[in-house]
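A single structure is presented below for examination.
Yeah, one chain of the complex is gone here, protein chain that is, but the others are all in their spots.
Chain IDs A, B and C follow the sequence of writing; residue 1 opens each chain.
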Amino acid sequence: MSFAAGLFYVMAALAVVTALGMVLNLRNTVAGAMCLVVTMISLAVIYVVLDAHFVAVLQIMVYAGAILVLFLFVVMLLNLRSDAFTPSRATAPKVVGAAVGVAVLAAFLAKLPDALPKVAEIPADFGSYRQVGLALYRDYVVPFEVASFLLLAAVVGAVVLAKRRLS
Amino acid sequence: MDLWTVVRALFIILVVVAAFAPVITWVERKQSAVMQDRIGANRADIGGITVLGLLHPLADVLKLITKEDFVPAGANRFLHALAPIIAAIPAIIGFAVIPYGATYQFPGHEPFTLVGADLDWGLLYIFAIGSLATYGSVLAGWASNSNWGMLGSLRASAQMISYEVTMGLSVVGVFMVYQTLELTDMAVAQDSTFHLFGFLETFGLVKTLPGWLSFAQLPFWGVFVQPLAFVMFLTCIMAENKRPPFDAPEGESEIVAGYFMEYSGMRFGLFYMSEFIEIVVIAGLLTALFFGGWSIPYLSKDELIAGMTPVMGVGLATALTMVAHVATFLLKVVIMIWLQMQIRWTLPRFRYDQIMDLCWKIILPLSLVNIFVTGAVILLVKGAP
Amino acid sequence: MVTSTSLVNPSVLAPFGVVATGSLVVLLLEVLVGKRQSFLGRPVTREFVGTLLSGVSSIFLFIALIVAAQFFATMPGRIVFDPAHPMVAMDRLTAFATILVCIGSIFTCWLASTYLDELRIHHGEFYALLLLASSGMVLLVQSVDLVTLFMGIELMSIPIYALAGFARRDLRSNESALKYFLVGSFTSAILLYGMALLYGATGSTDFVQIRQAFDASNLLAIAGLGLLVVGFAFKVAAVPFHQWAPDVYEGAPTAVTSYMAVAVKVSAFVALLRIAIQAFGPMDARLSDLFWVLSAASIVVGNVMAVIQENVKRMLAYSSIANAGYILIGLAVGTEEAYAAVLFFLLVYLFMNVGAFAVVITLATGGKDRDRYEDYAGLSRTRPTLAALLTLFVVAQAGLPGTGGFIAKFILFSAALKQGFVWLPVIAILGSAVSFYYYLRLPVLMYTRDPEGAAPRMETSTGEGLVLCTCAVAVLLLGLFPAAGPGFLSHFRALEWVRETVALLG
Partner (left out) sequence: MVVPLEHVIGLSAILFTIGTVGALTRRNLVVILMSIELMLNAVNLSLVGFSRAFGEVDGHVFVLMVITVAAAEVAVGLGIVISLFRNRDSVNVEDVSLLKW
């Protein structure tokens, strides 16, 4: 097994463990958020292994560096200490739900290998910021422009909802 | 990309940069002393030898190591211990992609580049690493179960996220000029000169540049072609480092010491050290982006090697050039460190709302204007792609 | 892979561009006018700013409507943004849906300006968010690529999350926004996973190429299609993915509720229609079965639950679930005639639903909605015109002959029967019979009981009057002359338009 493949499996295991840590951690929201940060970073490493360098950097910059900091910011702003949360009461339906989820997942995974496409050869600069940038600005210029309006909507929406006094 | 290269480079950088940091604390003390007409650090001695106070960093480290390592009651012990490490690591590994020399080829050898890791998204790497640095300060305040610490964390997270945005936008003009995100390529591109009045020719105001004007040449450095970007980037990156005048998250006259208030001993030392390491990284980054990196003004690498080759042969000429480049780079870095110190000891702390206004209401629009103007100029000079 | 951009048709984006530009203008205008003492010779008050922004927004929406109508009248086939990477297309379906979305948004603008004053939440951002959401809808109905489809859905949803929580001091509005947001973003993730699996199965995000490469025996393709449909079922609140709708509809400001109930549903259904036709071609049997189940469940649950509601907004929420069920019949049947019936249903649904909500809005006063059944007792004495109009709108929703609701249901059910679907129309007709009870409860209350409690608002603003009149006229017109009427009404051929729209899809 090559170094990169080994890295993939290590990071995959880390991602699953921390994701479970985020979901199963019932007491501490900040610890949950930190688990998710580790998930994001390990996914970024996996992206590098999959030759998606630009996406990997953005994953760290935006997800780990900005979105989750925002989560932490809000958790701290609202001063959500661990005792602010009561552990959920009814557990039976949740266990059943989780079991159903696992069953569906298992069925999906069992049939997965036959359904997948063949893996193609890739050019040397695959996933570089140049190649992704060209695709973004030429083929996908419409969604790119729409994204700017989307962000505007988010800015206006967040201000409307969270600002103390509107004019 | 060879992942081992990165790992190796990170190790080298860890050792080198970590060794530099204590020296810079000394520089800072001396600099402030000079500006305030004091003598500055001069007491620590070993057998009466003070060496200009250079022993102070050593004493500091000894003091920090031997101090009580205090964890406040109600703190989250794990995150409290983790936070300083998270703060220090991004600072240390940031230097990996900054080139400290060009690509050299000795006869009979493979060409090599003097840089920790030659990534084709070098600058993005720094941004990504820098965006992780936020966690250190955010977690520190939260984990120590202290209201002052929490206030500091809130301020730090808001300030750092905000300035990350403008920091990225402010250097887009530089990418556009050099057409690359790779710091090594950027340094190579800056290893040349341009005619200060070349625009007269471009816009057809004169047919050919008259001789007396064509002597006016400047190095093709970021600071000359993107001066606005330089000022904005310097502001943003200093705000990212949370040092005065942007030290509202620490603000000792308002919120005691902010996010690292409940830290002592070497854990405090790590926060302290990461700030100083960041100074070095920032200096290196500014050098690479705006001051030509390793390049010597008016004397490009090829000219230098070609000029010396007849005298001493290719091998020695290349080696000398390499030494000269590394020395130039270090000199520039030192100047940039001095610049940061100068700013830190000149300006008073901004109020928190002023910091935010500066980011969103001044730098953000200006950086967008800069991008548009740069784009328009490039379009005029080079024509549509 | 990377192609030249010389062949693009930017005109395809014209309606989207107009609406999106409108949002920028409104945002700037609010800032510029809000700071001044007087503007255009009038003192700047909050009401004035609101009216001004409402007017400006409806002008932009109206321009977009005209542009879309122009496309609808002259467009022979379909043009796409960039032939190599279509992304968005303009054809009759797009134009038709854009017109509906614009009408719905204009109605919302007109209704909002007084209503927001009554609720004391009149901020200019409302109109900017409304226009942004509308631009998302316009993009959604013209998407022919999964990426633009996703961006359209999000550009539509994100402003609406904020709009639902626009009454910031009202806990019910907060919670409505929260629930809509949680369900909406969960849905987005589901939809997105479906899209990713479809991309994996077919190697493309373009509808036409997905259709060419679609292999119904492939696990990824089937899972992706299923998740996509589930995501849309959430968006249109089809049973069993409907639990959020009543709460969200009840808590949101009523102007936003009517917008959600109408514009969101219209654009989501048109997008689903386009996916069903263009990306999956001749209706896959499994897809049809899926729609069958969703449709039957929505009709049954929507109608039964509506009976036991005590709040008019909640009742209308369940009735809109039931209406989603009727519309899904058309998708399950999957013939050209059925699709045309779906479009006609959407057209009628727009007017009768906005009309009903407009009455609720017109009654709101003193910072509160009057949305409980008791509030409507004896309304025929206090506000006789409103009582008559509300009667018309609920009677139309129930599907009594003479109204647009009857024609819409009639052609939908007959299209289903023609295709051999027997049980669905039977369920739907039984459901409609149940719906008589809860719809007609309102007229009974209004005409047989004495007024009780606080008096309703006594004056109707111009905007509200316009909306009510338009809706009433449209509901009657579509009911009496669905094909072509006498005199100048002969230009008004709704049935023919929807048939042409569908015929050109292919």
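Everything that follows uses one rule, which is that a contact is a pair of C-beta atoms (placed from the backbone, for glycine too) under 8 Å apart; a residue touches a chain by one contact, two chains touch by 3 or more.
Nothing here was measured: the structure is a model prediction, and the numbers come from that model.
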item	value
Missing chain: touched chains present in the view	A, C
Omitted-chain contact residue, chosen from C:16, C:72, C:96 or C:150	C:150
Residues in chain A touching the chain absent from view	2, 4-5, 8-9, 12, 15-16, 19-20, 22-23, 29, 32-33, 36, 39-40, 43, 46-47, 49-52, 54-55, 58-59, 62-63, 66-68, 70-71, 74-75, 77-78, 80, 84-86, 88, 94, 97-98, 101-102, 104-105, 108-109, 112-113, 116-123, 126-127, 131-132, 135-136, 139-140, 143, 147, 150-151, 153-155, 157-162
Residues of chain C in contact with the chain not shown	1, 146-147, 150-151, 154, 158, 161-162, 165, 168-172, 174-179, 181-182, 185-186, 188-190, 192-193, 195-197, 199-200, 203-205, 243, 246-247, 250-251
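By definition in this document, only the chains that are shown with their structure count from here on.
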item	value
CA centroid of chain B to CA centroid of chain C, Å	53
Chain A partner contacts - residues on chain C that touch it in the complex	1-3, 5, 13, 20, 23-24, 27, 34, 81-82, 84-85, 87-88, 123, 125, 128-129, 132-133, 135-136, 139, 147-148, 151-152, 154-155, 158-159, 161-162, 165-166, 168, 177, 200-201, 203, 218-221, 223
Interfacial residue positions of chain A with respect to chain B in the complex	3-4, 7, 28, 30-31, 34, 37, 41, 48, 53-54, 57, 60-61, 64-66, 69-70, 72-73, 76-77, 79, 128-129
Chain A contact footprint on chain B (complex, rising order)	1, 3-4, 76, 79, 119-121, 124-125, 127-128, 130-132, 134-135, 138-139, 141-143, 150, 153-154, 157-158, 160-161, 164, 181
